[in-house]
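For this depiction, one protein chain was excluded, whereas all remaining protein chains were kept in their positions.
Note that the chains take the letters A and B in the order they are written out, and that residue 1 is the start of every chain.
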Amino acid sequence: MSTATDMLVSRKYAKRSGLAEIWYRLKTNKGAIAGFTIIVIILLITLYSILFIDFEEVTAMNAANRLQPPSLEHPFGTDDMGRDLFLRTLYGSRYSLLIGVGGVSISLIIGLILGSVAGYFGGLVDDLIMRFSDILASVPVFLMGMVIVTVLGQSLQNLIIAVGVTAIPEFTRITRSSVLVVRNQEFVEAANAIGMSNLAIIFTQVVPNGLSPIIVTVTSRIGAAIIEAAALSFLGFGIPVPHPEWGLLVSEGRNYIRTAPNLTYFPGLFIMITVFAFNILGDGLRDALDPKLKK
Amino acid sequence: MLRYVIRRLLWLIPVLLCVSLLIYVLMDLAPGTVIDSMITEQMTPEDIEKLRQEYDLDKPVIYRYVKYMWGFFHGDLGKSQVTGLSVWDSFISRFPATLKLSLVSVVFGAVLAIPIGIFAAQRAGTIWDNLTTGFTLIGTSMPSFWLGLLLLILFAYKIQLFPAGGYQGPSSYVLPAITSGLMMTAITARQTRSSMLEVLRADYLRTARAKGVPERLVIRRHALKNAWIPILTTIGMGLSRFLAGSAVIETVFSWPGIGRLTVEAVSQRDVTLACGCVIMTSILYVIILLIVDLLYAFVDPRIRGKYASGSRKRKVTA
Partner (left out) sequence: MGSEINDRTVQDNKELVLEVEDLIVHYVLQEETVEAVNGVSFSLERGKTIGLVGETGAGKTTTALAIMNLVPDPPGVIKNGTITVCGHKMLDLSANQLEKIRGKDVSMIFQDPMTSLNPVLTVGDQIAESVMLHENLSYSKAFKRAQEMLEMVGIPGTRATEYPHQFSGGMKQRVGIAIALACNPKLLLADEPTTALDVTIQAQVLDMIDDLKRELGTALVMITHDLGIVAKTCDLVAVMYAGRIVEYGTLEDVFDRTMHPYTEGLFNSLPDISNRKSQLQPIPGLMPDPTNLPRGCAFAPRCRYATAACREEQPSRREVSETHTVYCSAYDDPNFQIERTRGRGGNG
């Protein structure tokens, strides 16, 4: 309903401008606040674990304490080596955060560049980039992750690289398709007509206007990267034991799934909450960045 | 249009060659070689050297790659170092399990997701929208292996309704299909809602309503058709991901599919089998992505026009 409602929408937001408006909309978005709060809590937990929990403490075996059910002393119970699952879970938060943010940064930067260039220029450049991306994307994400970790060896850094590289084609593809949608619109032709350079058009017109799907992708990707890394760890392609990475914890718990399901519940719950926080924050960001998408 | 399809099909050849090269070289770089498991303590260095020559390990990787691909085009992917079975046969015998589970999951997911997404988009901002958005968010935030394990604990161990794993009879499909189907539902419903929201504001919907088109058709014929591309992408990606073997879900439910086959091969450093699996899987994946791409042109005449004109550079006149 372009004329009537858009005028209203622009009216509605005309009082504040630019970033202030985005900030205001973010502040009033319950989901974004909730997501942000959870992320801050997880960051605090991470900080606490870095300061006060030793690696020794979460890896030392204690046969006497094997497979204790949750109690006041061990809120999440203990694992098959008598280690406290609560401390191990808290300690593990650092891995997921690093992997999520690090991995997505890698794929975002590369994918954004490749996708905008491909979509904007079209023709041979488009073909070359998309073929490159196709080749990368033709190896299913999970297999690619597995292969990369196998080749580079199991470590945190390599897991980040694996997760980052696998998402490059997705970012390229999505950036390109939003550029394609935006590109044919008239304001781009207008920018062309007033003699803006290609690069300037890409970054002032095409990227901001095609941004909302990319932001949705970034969001779900941080979460997805955490999940993907956890899944790689779960199958034994992640950070090596005895590091208490969450996916690894679930995989260890799986061996006792009938007798001690608590070993499965808690680390998985932490993965879910963390990913949920990023997803809900991202949703809020999207609404704040694009008022037209909401209502 | 036909020319475009043919062009894309021809493109598949170099793409697949590059993919297989990439995988082959990567796998080759990985620690461990084909012969590692054959070396015994009684072997002299000469024996080992002979073995190396037999497997061309003294030659450059490209030589081995070309030889491998030569075999590939003759239907010979080598033999698994662990089981000694033909890689080709192992892959083919495992594939139906993956195919069936993928189709069931995707159909289940899409059938659930599209109405949910439309429902939420039409009620944007209401409690119903917030509820569905909340559910889909939780769905996308759950690791599939965890959801799988939770379902196992509940339905296989606690109330023993469905088998905990394996591949016998329809009931064995239920838990794995629900697990991957729910993942699919959550992602697709979110995408459907988001692209429907974008389309629901469009002027042409007002035109349609002004013509007296019933609301049901406004959504189905006018809005959905414009919102299809991102939804299709999501579904296509989901399908290709499942087909590529949801290694995780297959592992959780002991499903004898290609995902689990690949994971086992890679963990056991069964290079020939792993390489064959990854390359075959990638081929499948590429074909699905191509079909999705062709579907774009099918749903959006503007993209079709672009392809039909032969030159991508030509701007579509407004």
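Operating definition for what follows: contacts are C-beta pairs under 8 Å (C-beta built on N, C-alpha and C of every residue); 3 or more make two chains touch, one makes a residue touch a chain.
Given the structure is predicted, the values throughout are model-derived calculations rather than measurements.
Touch with the chain that is not drawn comes from one residue among B:Q81, B:T136, B:T185 or B:N226, which is B:N226.
Listed by residue number, the positions of chain B touching the unshown chain are 125, 202-204, 206-215, 221-222, 225-226, 299-302, 305, 316-318.
The rule is simple: only the chains that are shown with their structure count from here on.
Chain A and chain B have centres, each the mean of its CA atoms, that are 20 Å apart.
In the complex of the two chains, the chain A residues touching chain B come out as 1-2, 5, 122-123, 126-127, 131, 134-135, 137-143, 146-148, 150-151, 153, 170, 173, 177, 180, 184, 186, 189, 213, 216, 220, 223-224, 227, 230-231, 234-237, 247, 250-251, 254, 257-258, 261, 264-265, 268, 271-273, 275-276, 279-280, 283, 286, 292-295.
For chain B in complex with chain A, the touching residues are 11, 14-16, 18-19, 22-23, 26-27, 29-31, 124-125, 133, 137-138, 140-146, 149-150, 152-153, 157, 187, 190, 194, 197-198, 201, 203, 206, 229-230, 233, 237, 240-241, 244-248, 251-252, 259, 262-263, 266-267, 278, 281-283, 285-286, 289, 302-303, 311-313, 315-316, 318.
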